[in-house]
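Okay, so here's the structure we're looking at.
With one protein chain held back, the other chains of the complex are shown just where they sit.
A and B are the chain letters, set down in written order, and residue numbers restart from 1 in every chain.
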Amino acid sequence: MNLILIFISAAIINNYVLVSFLGICPFIGVSKKLGSAVSMGMATTFVMTITAAVAWLLNKYILIGLHLEFLQIVSFILVIASLVQLVEMFIKKVSRPLYDALGIFLPLITTNCAILGLALFLVMKQYNFIESIVFGFASGVGFTLALVIMAGIREELELADVPAPFRGAPITLIVAGCLALAFMGFSGLI
Amino acid sequence: MAKSKISMAQEFAKGLWKENPILRMVLGTCPTLAVTTSAINGVSMGLAVIFTLVMSSLIISLLRKIIPNEVRIATFIVVIATFVTVADRTIAAYYPEISKSLGPFIPLIVVNCIVLARQEAFASKNPVGRSVIDALGMSVGFTLVLLVMGSFRELMGNGTVFAHQIMPLSFQPWMAIALQPGAFLTLGFMIGLSNWIIAKGKRV
Partner (left out) sequence: MNKSLRLVLVLTLTAVLSGVILAVLNMYTAPRIELNANKTLSEAIGYVLPGNQKCDVKVVDDVTFYIGKDAQGKIVGVAFVAEGDGFQSRLKILVGMDPAMTKIIKIKVLSQAETPGLGTKIESDPTNKTDALWFHKQFFDLSASNPITVVKGKTADKSQAQIQAITGATISSKAVTDIINAAIAKNRTLYLNKAK
């Protein structure tokens, strides 16, 4: 029951992008076309789930175990960067078509707050191992959801007559604001 | 971007408006949206970014000739992460209330696009003095946007600015602006507005 709650929370009610404000850069940058939005979403979900597991283990056994909590930020970001690198190499070797679809997005994932935010959040919420993995996966789903909805809207927006100063980032943010407003409706869900 | 040749004053000023990291380059959006719920939160984040960006640019510019190209991103990240940790722990120790309000967004300065972008584009290719001025301009420009946004959202959502009651007590606060939708809408309009102002300037 608790795991389902965590899933619904991160994916919908406290949607990773629209409520927790994480992953905004790719949200604005990669949401122009539906296809790339889906690919980015899947790549991010994949990395998030793995990162959740690794970050939890790292935190529990090395950082807390050896009283090195003050190295949390440095170690998390280094682990994430290496993990993404490894994932990229792994996908390239295992499935060339998958790499061609997702590969270019992977380096983009390292330096955006989505992944590091995930690691920091799950430490803050003091989730256990299974809860962390569910949270990681659910965050990826929430992220993908927001990205896909935005991409769908933006494809329609291409045909609309947006005033010149607002084209690009401004109109995307305003649409995001309306989306956030809509998602607020979910918060009374339970 | 090659070695910069404009005057020092221009180097500083460009970060304030013409190349403002948020308004013109749309970098560093995550913290901007998350921490501008009040003026003091916005300014605190801004100060933390100023510290991190200036110190990182200083060190990276000093070491730019020694850092091998292949490991430059990794090295940048370690340097930035070190200073972010310094900022984070210092705030937690001396300003616990602010530390609680800003939550995980101080550590997230590590992946703030502004910081890494300036190291990659500028500090690693320019002398120390210039890099520091550039860092200062960019981060102060960032802080100014945070200040304006934070004050606006606090004013409309709570009637106060820096916790001083500005609006008359009969003012009904516009809750949504202090929450998530308000953040997106305010930033969207701010960027749109600055685009319009710059376009107007070009036409004249």
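By definition in this document, contacts are C-beta pairs under 8 Å (C-beta built on N, C-alpha and C of every residue); 3 or more make two chains touch, one makes a residue touch a chain.
These figures come from a predicted structure and were not determined experimentally.
*Asks:* Thinking of the whole complex, not just what is shown, which of A:Val74, A:Ile91, A:Ile109 or A:Val141 touches the missing chain?
*Replies:* A:Val74
*Asks:* If the hidden chain were put back, which of B:Val79, B:Val115 or B:Leu187 would touch it?
*Replies:* Spelled out, the listed residue whose C-beta touches the missing chain is B:Val79.
*Asks:* Give the residue, chosen from B:Pro68, B:Pro168 or B:Gly201, that touches the chain omitted from the document.
*Replies:* That would be B:Pro68, which touches the missing chain.
*Asks:* Which parts of chain A face the unshown chain closely enough to count as touching?
*Replies:* Residues 2, 5, 9, 13-14, 19, 70-71, 74, 124-126, 187-188, 190 of chain A touch the chain absent from view.
*Asks:* Even though one chain is hidden, which residues of chain B still touch it in the full complex?
*Replies:* Chain B touches the chain not shown through residues 37, 66-68, 70-71, 74-75, 78-79, 81-82, 85-86, 89-90, 92-94, 96, 103, 158, 173, 175, 178-179.
The rule is simple: only the chains that are shown with their structure count from here on.
*Asks:* Can you check how far apart chain A and chain B are, centre to centre, with Cα atoms defining each centre and the answer in Å?
*Replies:* 22
*Asks:* Over in the complex, which chain A residues touch chain B? Could you list them?
*Replies:* Chain A reaches chain B through residues 18-19, 21-25, 28, 70-74, 77-78, 81, 110-113, 116-117, 120-121, 124, 163-166, 169-174, 176-178, 180-181, 183-184.
*Asks:* Show which residues of chain B lie in contact with chain A when the two form their complex.
*Replies:* 26-27, 29-31, 33-34, 73-74, 77-78, 81-82, 84-85, 88-89, 103-104, 107-108, 110-113, 116, 176, 179-185, 187-189, 191-193, 195-196, 199
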